[in-house]
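Take this structure, written in structure tokens, and hold onto it; I'll ask about it next.
Left out: one protein chain. Kept in place: all the others.
Showing subunit A:
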Amino acid sequence: MGESESENEAPKVKLRPIVRLGMFLISHSHLLSVVCCTAGVLTLLLLPLLAKNTYISENALMPGSANPMLSSQEVSEANGLVKDLTSLDLKRMASGIESQRLIAQYMSNLGAEVSFQKFYPQSNQFHPLHFFSSPDSATIRENISCSSYGLNTVGIIRAPRGDGKEAIVLVTPYNSEKIGLGEALSLGIAYSVFSLLTRVTWLAKDIIWVVADSKYGEYAAVDAWLRDYYIPVFSGLGIQNAEMCHGLEENTIRERNMRDGFKRAGTMAAALVIKVADRSEQFEDSLSIYAEASNGQMPNLDLINIVNYLAVHRQGLRIKVEKMWSLLNCKWLKILGEILESLGHLAKNLNPQWKFGIPAADYVEGTATLTSSLYYQALGIPTGPHGAFRDYQVDAVTLEISSRVSSNNKGRQNDFLLRGGRLIEGVIRSVNNLLEKFHQSFFLYLLTSPSKFLSVGVYMITFALLVSSLPMVAASLYAHANNLDPSFEKNESNHPASAADELGITLRSWKWLYAAKKVLVVHLWGAVVLLLPYFICQIPNCTPTTSFVVWVLLSIFSLLILFWILGSPFSYVYASQPQQREWALLKSVTISAAFIGLCLMSVINFATAEIGALLMVPMCLMAHPLKLDVKSRKLRNFSRVACNLALGFIGFPPTAFLVFKGVFEGFDGISVGDFWNWLESIWAWSSATYLYIGMIHLPCWILCIHVILHPC
């Protein structure tokens, strides 16, 4: 922030270069801010062009260097398991425990150590600072019902060449009450790999196979297992509850064995969640990768790279990552892509060295992938059970394999199991080669296609461009507000008579304190608004729409109360200083607060900050009192009024959400209740985005509206 109030200095004094630079920036802040802002938006659109091809950064991984050892023998064994499981399901006699017993039987036949882990489903709890806290051992287990519990089956193979300090985790979530074919197949794939790994000699890391009971959700099961793995409860409620529940069960001794026998291997190097989609693909077998964990954290790029490499080059699977489908048919995006393509051609004609053009179709596809990547990171909700691992610094991805035709065909199913198993085997073999945990490649990146990525160094530029206009404008507003002071100008004339005034403690450079106070109060109000849904949730039988309305009313009410308690900071400021400067100072402080908040958020969750900046930066920059604009009746002013109103409308979080939802999914059937549902989901997952909306975005919007409606 080159905030040089040193304009106060007498002009004759030769100023330092940095101060002169600051003054230059301030005096041209209007132009520069517009340039920066548009550059930020443009580079965002250019991002798919700038994506680099992925490469495997860690040499030790050596993917695909060995031939796959998985043979049809393991596959036929796995087929047996699949058949048994489906027949068990058909018979319907199986309560959950039957299938678990069957799997455990299969595991122990292979010579693995088998243990069970019992867990109780947890209701959603509000952890506003989940981001900062390390996962705790969740001692709050009051309202558990003993009859409803899940049972994870865990099998461990000890590595013949390892020291038991490290492990690789395979997770197959399945619903123990109703096993679908897809789930059975995923168990089959994991089983085939597992049975191979009991025999191989090269294994240096233990293998843990977690068959997660997804009766209460896949994430909950994996999370419960991880919590017991890393943060064991040695005393207190956990045991008590278990004891309490034991009274109800007949076979207590077996249960006790289960609980005491929680088996561990070493720290986890990586985790793979294997799923088989129930739907079938039209053309070829494909593999979807889900990687986003809570708060937009991603696993190390190397993990995705090896999966991608092995799937494409060894197994011939088609890789997919999530896309924003509605963008694929977008007209203007296609046109933009064609323009960029032709520009690329032109550049190539001028100088063959310049290669930045990509085909229009690729551009559209890249944009759609990038948008969805941004969206899922911004949401802060993990896209699968792999998200639980990231909280313990373990890199994990979910691999969802879908087959071409519905696998009734026996040979087809064998082939499918073989390919899936070989893929998993290859990934495990690569990870097995690792000497340290993943650290070589990127953690902060966005995907534009399975084999293309944008590193933090590239996408930060767009954000920096977008945001850099904020401090410039804040500084220039601040400097102007101070210079406009009439008494100050008198002082500046510096003749002896008025020099006496100079001593008068005008606190000239501290005038921003009033504005800062106001901004602080509004941000405090934001925190209050954040806490309100916690109480609204307690109201029984509430439709989302009524909850939302109650929330809005309570927020407005609390805003009024806050002003009433704090002696209405709006009123006496007017008395103490002329209003013209007041709004400028207020805007300056608001913009600074927005700048700090956005920078903070960009570190916590980049995607949220980027989307927030797109909405907030133009709104903050444009804000100007309506009254002043209306007074001077010029076209320019009226256009500014229109801009202000439009930006103020779109900047309000609920309207922004509804507008975007309408654009992407069509406007029919949209209600404000949707916003409440959306908010409740990010609240339940303790996403930092929720905090961002309440603590940064909403206060900023209120302050901007205040500036726009300022009575000057």
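FYI, a contact is a pair of C-beta atoms (placed from the backbone, for glycine too) under 8 Å apart; a residue touches a chain by one contact, two chains touch by 3 or more; residues count from 1.
Criterion: contacts and distances are computed from a predicted model.
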Checklist outcome for this item: Looking only at "DNA-directed RNA polymerase III subunit RPC3", "CAHM1 protein", "GPI transamidase subunit PIG-U" or "RILP-like protein 2", the name UniProt gives the absent chain is "GPI transamidase subunit PIG-U"
Item to check | Option touching the unshown chain, where A:Gln100, A:Asn175 or A:Gln297 are the choices | outcome: A:Gln297
Checklist entry - Of the listed residues A:Thr38, A:Ser87, A:Gln393 or A:Thr543, which contacts the missing chain in the full complex? => result A:Gln393
Checklist entry - In the complete assembly, which of A:Val35, A:Ile596 or A:Ala646 touches the absent chain? => result A:Ile596
Item to check | Listed residues A:Tyr478, A:Trp583, A:Phe675 or A:Tyr690, member touching the removed chain | outcome: A:Tyr478
Next on the checklist: If I consider the whole complex, including the chain that's not displayed, which of A:Trp510, A:Phe535, A:Phe557 or A:Phe667 touches that chain?
Outcome noted: A:Trp510
Checklist entry - Please identify, in ascending order, the residues of subunit A that touch the omitted chain? => result 1, 3, 5-6, 8, 131-132, 134, 297, 390, 393, 443-444, 478, 496, 499-500, 502-510, 512, 516, 588-589, 592, 596, 599-600, 603-604
